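The complex appears here minus one protein chain, its other protein chains still in place.
The chains carry the letters A and B, assigned in the order they are written, with residues numbered from 1 in each.
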Amino acid sequence: MPMFKPLARPLPFFALWMLITLMLGLSLQARAAEDETLAQAGALLVQKFDQRADAVALLVERDHPRTQEILRLLQDGELYYRKDDDRLFVIKSAETGAEALDLLDGSAVTIEKKRDFKKVTLNNQMRNQISQALAEIGLKAEDPKRRAAAVRELLGALNEDTVSVLRNRIGNEPVAEVRELMVLALAIQDLEKGDEATRLQAIEQLDGSLEPPVRNALTALLGSDAADQVKRQAQLALNGIDEKIRYYGMLETLYFGLSLGSVLVLAGIGLAITFGVMGVINMAHGELIMLGAYTTYVIQQLMPNHIGASILVAIPAAFMVSALVGIAIERGVIRFLYGRPLETLLATFGISLVLQQAVRSIFSPLNRSVATPDWMSGLVEINPVFSLTLSRLYIILFCLLVFVALVVVLKRTPLGLQVRAVSQNRAMARAMGVRSKWVDALTFGLGSGVAGVAGVALSQLTNVGPNLGQSYIIDSFMVVVFGGVGNLWGTLVAGLSLGVANKVLEPWAGAVLAKILVLVFIILFIQKRPRGLFPQRGRAAEG
Amino acid sequence: MFLMEALKKDRGGQVLLGVLLVLVIAVPLLNLLVPEGHALHVPTYTVTLMGKYLTLALLAVAVDLVWGYLGILTLGHAAFFALGGYAMGMYLMRQIGDRGVYGNPLLPDFMVFLNWDELPWFWLGFDQFWFAALMVLLVPGLLAFVFGALAFRSRVSGVYLSIITQALTYALMLAFYRNEMGFGGNNGLTDFKDILGFDLQADATRIGLFIASALALALGYLLCRVLMVSRLGRVCVAVRDAESRARFLGYRVENVKLGVFTVSAMLAGVAGALYVPQVGIINPNEFSPLNSIEVVVWVAVGGRATLYGAVVGALVINYAKSYFTAELPEIWLFALGGLFVLVTLLLPRGITGLLRRKEASA
Partner (left out) sequence: MRTKASKSKLLLGSVSTLALSVSMNVAMAAEDTIKVGILHSLSGTMAISETTLKDTMLMLIEEQNKKGGLLGKQLEPVVVDPASNWPLFAEKARELIEKDKVDAVFGCWTSVSRKSVLPVFEELDSLLFYPVQYEGEESSKNVFYTGAAPNQQAVPAVDYLMNDLGVERWVLAGTDYVYPRTTNKILEAYLKSKGVAAEDIMINYTPFGHSDWQSIVSDIKKFGSEGKKTAVVSTINGDANVPFYKELGAQGVSAGDIPVVAFSVGEEELSGIDTAPLVGHLAAWNYFMSVDADVNDGFIDSWHSYIKNEDRVTNDPMEAHYIGFNMWVEAVKKAGSTDPAAVQDAIVGVSVPNLTGGYSTMMPNHHITKPVLIGEIQDDGQFEVVWETSGTVAGDAWSDYLEGSKDIISDWRAPLSCGNYNTKTGKCSGQNF
């Protein structure tokens, strides 16, 4: 075995030195002491991680007035140092020509070469150290949300100082929610340290709380040397908590299933139009999705400073790009192949290969990075064990929106009327004056455009690369066939139910087996109902 | 006698069989007798490559049988091919014996590695060649029979059938990727040593496999030909062109489809079994739906419902693939993709169709 040497250096000398300076500082002017603290911390911050951690400890220890500010700068990655003279600067964006503010005197310099400055980076230990320190400071914050976050951060991790701070503040805390959290925090503390009566009281206070530290503290209590009476109560409380967790676990599975399902619906619904309404098997459907995702990437490149808005711009743009490519495919190839669905399959498969290679040649075979805008990231926290991921929530809503829009287009607009007419009886529709070629091109464009829109959504979830389309094409076909060709409602129900089925099966079968089971189920289902969940009726179904 | 009958009007078939005969005689001679470096020498590398192409051609014939004559566009024939390949691969794995990395006389390396103590039941018997050979036919045949029995009875047809054949091969691919399945997961079966006691790396064995592939292709072709010029063949075409009418006339359409589909799957299995020892590896990627679609494209390019067209298509495209991936890797997908579009648009009857049209006009 090789010898491993950590980067750390033992620090007894440093501790001693700190003690001495601390004592010296008492006799000096307060202001001078503050300046010196900052200078010391600054000197440490430009060194290795362990010294940086010492700097943070120093600032917290001395309770320097700028501690919170500096910790926040570190956390946000806005603190840099100049390589030449190790001076610390605050930099919002490290670009040539941008402004750098001196941390000590606030004077501004312009960045001439961005490699002159180096960020004061953090490692995980330091991030935890800083968030703990900020939480302790945050207990005194004005904003009740910050206070709540600070108490939550400290749940199960109280020390003597913080306990006394909490006990002092709990009586004056104006916001009920924060007060409850404080009660929990102290109750967990009591559970660990208290006598039998306090423990029983603490269990009562903790009963029904879903905060993970509560459950852990109760579990730990069961294994401790507490009195039987206490353990019995703890077990009861724990059972109640587990019951709730199971219930929310089911809700969570359902949510996961719906969100997976809505991805399937989005991917499949464009196919439901081209395949279902027009009878064209478009194997290039996946690549049209891919084009939508690449459009999102390009839009983000064009407006790098407005990532939030870029997604909204990308939706119509992706629709247009994919729709135009779709129309080109229809006019160039598919219109010669109507009535020969199996041949369209081959030709469009060829097109899919060409499109894949095209993006590979244009954008390189590497995946492209698409940023998630701030308004899409984050969680909607219902309670500590059940929260909805915001991006998924938006995608579910978006899916429903697209679905409704399509239904409206097909059922309520003149174009929709013509589309349905042509798909039901081409000859008759033409006889009634419908320009069937025009309708064909537009329908195909519509289906393709919706695929592009799906690509925008997928760019937020998965790789944007040349293989994006291939990974969704089979699933899309399954959804459409399972739902019943030519039926948008079928696609919606099929996609959502397949998503939920997948997620319900996953915990006990594993991800792969769940998927196989779903596929086998579809194969068997098609045997039973060869035309899917909602079969199309009438003459068009004979084709 | 009816062999002659079957080939009488089949110029393409005659040429094909003739070429195969020439190859079977000439290639071994050119490989073994002509010295290396001579312009006419055929290196072993080329022999194996040609052997591989011939097995793919057999797969294409199998697909043409159901697509060309029955109108079933199967997007899952790679599954039967791969199953045949796995059956052969299992035999070859058992032949390694204690020469594996861990030196376990009974268990293949990947099982030792997964801490398995005994051979799973489905690996029993594969140490015997006759058993493996039987499985090469039976496993794909049985799967096709069960799948077909379900699908054709309930009259799943057209696009729906295509999609569920695709689902079938996709599900199998996912299943074989699982290490728990006992087929070596993603790494598949590889590092084969010998077949029937012959060293797989020896030139003579390679030539033997090449000849076996050529014979299998010739026999497979003849079998399909005989089937298709018989009364059954005419019923098939009737089913393809007007299924309902054939049904109303009293033909048991399901049984016809089922029988031909099963035969076709077995042929694909044989092709897979011959493919594996020549390429030296079988992995779940062979189940990939893309592979199945590619086979259909070979048939389309060569010319549907001619059988020999399938052979031509398979050879031309695979040769082009080998060539382009070596010379112009970036161009390959453009070329292949473009070919699909052009053939379906301009040459609905494939390359051989072009020649037949000339014949008709001459």
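Quick note on the criterion: a residue touches a chain if its C-beta (ideal position, glycine included) is under 8 Å from a C-beta of that chain, and two chains touch if they have at least 3 such contacts.
Just so it is clear, the structure is predicted and the values come from calculations on it, not from any experiment.
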Touch with the omitted chain, as defined above, among A:F89, A:F256 or A:F398: A:F256
From A:A220, A:A358, A:I382 or A:L533, residue that would touch the chain that is not displayed: A:A220
Residue touching the undisplayed chain, where the options are B:L119, B:V279 or B:L347: B:V279
Candidate in contact with the missing chain, chosen from B:W123, B:Y177 or B:F287: B:Y177
Contact footprint on chain B, counting only the chain that is left out: 11-12, 15-16, 18-19, 23, 27, 37, 39-46, 48-50, 52-53, 98-103, 109-110, 112-115, 174, 177-179, 185-188, 190-193, 201, 279-281, 283, 285, 308, 311-312, 315-316, 319, 322-323, 325-326, 329-330, 332-333, 351-352, 355, 358-359, 362
Hidden partner chain, residues of chain A it touches: 2-7, 49, 77, 119, 121-125, 127-128, 131, 156, 212-213, 215-216, 219-220, 252-253, 256, 259-260, 263, 357, 360, 364-372, 377-379, 385, 387, 389-392, 460-467, 471, 502-503, 506-507, 510-512, 515
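Going forward, only the chains that are shown with their structure count from here on.
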CA centroid of chain A to CA centroid of chain B, Å: 45
Of chain B, residues touching chain A in the complex: 73, 147, 150-151, 153-160, 162-164, 166-168, 170-171, 174-175, 177-178, 289-290, 293, 296-297, 300, 330, 332-334, 336-341, 343-345, 348
Contact footprint of chain B on chain A as seen in their complex: 275, 281, 283, 333, 336-337, 341-347, 349-354, 356-358, 360-361, 470, 474, 477-478, 481, 485, 512-513, 515-516, 519-520, 522-524, 526-528, 530-531, 543
